[in-house]
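In this view, the complex is presented without one of its protein chains, the others remaining in place.
Entry: chain A
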């Protein structure tokens, strides 16, 4: 019930926002189209500003992955995760999660294709994917868009979020779906 409701919310959210905000704006006598263009211009500038930061980060991560170094890291960390109830198939996903958004989405899709979305592996992969974020990507573009170069402790906080999200996913899936 609640879940059906949430799915509907997700489906309707954008169309509703697109109609309600301009309508309300025009009621408030805002010149809606002019205001829209004014705001949109800002979006362009911001997106272009991110490029150098994103190039730097994506090149480093891509080299790390393509060289096979990522696989070694996965192998080194896997005993740790297997010990707490993670199937070996899901390990690369868990370990690569903070680094590579598209790579991990590809992995999750592959796991669901091979094992089925309703298998334990499929459900765990889904939960992990939905519960964590590509922290490095987020930090790179958010800080990059305003030109901040020193991130201070935010990397530690972001990784804490990812690791706790992963561990909580493993725990709850073992409880619910095992």
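Criterion: a contact is a pair of C-beta atoms (placed from the backbone, for glycine too) under 8 Å apart; a residue touches a chain by one contact, two chains touch by 3 or more; residues count from 1.
By definition in this document, contacts and distances are computed from a predicted model.
Student: Considering the UniProt annotation of the chain absent from this complex, which name among "Nucleoside recognition domain protein", "Integral membrane protein", "Rod shape-determining protein MreD" or "Acyl-CoA dehydrogenase family protein" applies?
Tutor: Going by its UniProt entry, the chain not pictured is "Nucleoside recognition domain protein".
Student: Residues of chain A in contact with the chain that isn't shown?
Tutor: Residues 3-4, 6-7, 9-10, 13-14, 17-18, 21-22, 24-25, 27-28, 30, 32, 35-44, 46-48, 50-51, 54-69, 72, 105, 108-109, 112-113, 116-118, 122-123, 126-133, 135, 138-139, 141-143, 145-158, 160-162, 164-165, 167-169, 172-173, 176-177 of chain A touch the chain that is not shown.
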